[in-house]
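Removed: one protein chain of the complex. Kept in place: all other protein chains.
Entry: subunit A
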Amino acid sequence: MAQDDHSGAELAAADSSHAAHDTAVSPGTAVITADSFENPGFPPHRPRVTDENPKREKRAQRTVYTLFYLSILGSVWAIAAYMLFPMESNDVGAVRLNNMFFGLGATLALLAIGFGVVHWGKAIMADVELVDERHPIGGSPETQAAAVKVFADADRESGFTRRAAIRNSLIGALLVFPLPAIVLFRGFAPQDQMPVELLSHTMWKKGTRLALDPSGVPIKAADVTIGSAFHVIPEGLQDLEHGKLEEKAKAAVLLMRLEPSELNPAPGKENWAYEGIVAYSKICTHVGCPVALYEQHTHHLLCPCHQSQFDVANNCEVIFGPAARPLPQLAIEVDDEGYLVAQHDFTEPVGPSFWERN
């Protein structure tokens, strides 16, 4: 350490002479050399109070070891708090107390070490300004020449440039090597069914009754009064043995009733609604969030994730936001007993776009 010590003045002098030398060598077509920045060197050394006043030094020393003892206290407290405030399995409040007091102890333990070390370094350790010169990054000319020679020798001995057939086949092998890993991605999708098929069809089919989420009680057309919004699942979803969530994620539907005169059905979809009752997929065509923020007077549906807006009165066309397609409509009718049933499955895949989507 002592070897590295330079006085500030010495360094400043060395630097300014260096700068003067540079301006002399410069060919100097530029006009800014006159006010080029000169290294001002170090500011005058200002001793700390702990250097001049032994009392203050003692005090700083006390602060540092107090902080370290505080850290020990924090650690011990964290252990004690874990036992004093046990996590009861049925009490969220107990978990909160446990976490909070344990965390306070652990925080104190770490913070006190950190503050103590920094304060030690700033107030008590030796206070000298010094410069560590940056060493040149490149090696010496001999080292560089030796490295070039190693490469040349390796190329000559292995024949990497000369034996093109071997080299190219190796490059080919390395390029193909990652492909099996890509194939493994297929394993994320169900193995026995085609993912495109799964994305293209839902549980809805001709005659499936519309049922209330979560009870599964079928809905009569007369139940749906004007201004209502029903959250709908296909009847029978609750009885599924497995894959219930997957099916629900595709088949969830929002059922709304408007004044029939307010609906402007697209050509070919005139009989998809029943007396102003319309059913639309709840899965946003952007990235698949549930779109269910329904405003009964403006007939706007808002997706809470990215603020796409759909106009229920106009076939759920996108009127704002990043969604690219209208929400798919579920064609509905009424069966003999007055219950709302689907006419058929959605005629297009619900939810966000995917590669093979037509």
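Assume contacts are C-beta pairs under 8 Å (C-beta built on N, C-alpha and C of every residue); 3 or more make two chains touch, one makes a residue touch a chain; residues count from 1.
One rule holds for everything that comes next: contacts and distances are computed from a predicted model.
S.K.: Name the omitted chain as UniProt records it, choosing among "Deferrochelatase", "Oligopeptide transport system substrate-binding protein", "ABC transporter" or "Cytochrome bc1 complex cytochrome c subunit".
M.R.: Per the UniProt record, the undisplayed chain of the complex is "Cytochrome bc1 complex cytochrome c subunit".
S.K.: Going by the contact rule already stated, which one of A:L199, A:L212, A:V287 or A:V334 would touch the omitted chain in the full complex?
M.R.: Among A:L199, A:L212, A:V287 or A:V334, only A:L212 touches the chain that is not shown.
S.K.: Of A:P86, A:G139, A:P195 or A:G227, which one is in contact with the hidden chain?
M.R.: Touching the chain that is not displayed is residue A:G227.
S.K.: Any idea which of A:I72, A:V118, A:A154 or A:A266 touches the chain not displayed?
M.R.: Reading the full complex, the residue touching the unseen chain is A:V118.
S.K.: Given the contact definition stated above, which residue among A:G93, A:P141 or A:G268 touches the chain not shown here?
M.R.: Checking the options A:G93, A:P141 or A:G268, the one contacting the hidden chain is A:G93.
S.K.: Could you pull out which residues of subunit A are in touch with the chain that's been left out?
M.R.: Here the touching residues of subunit A are 46, 48-50, 92-93, 95-96, 100, 118, 122-123, 127, 212-214, 219-220, 223-231, 256, 290, 292-298, 300, 302, 304, 309, 320.
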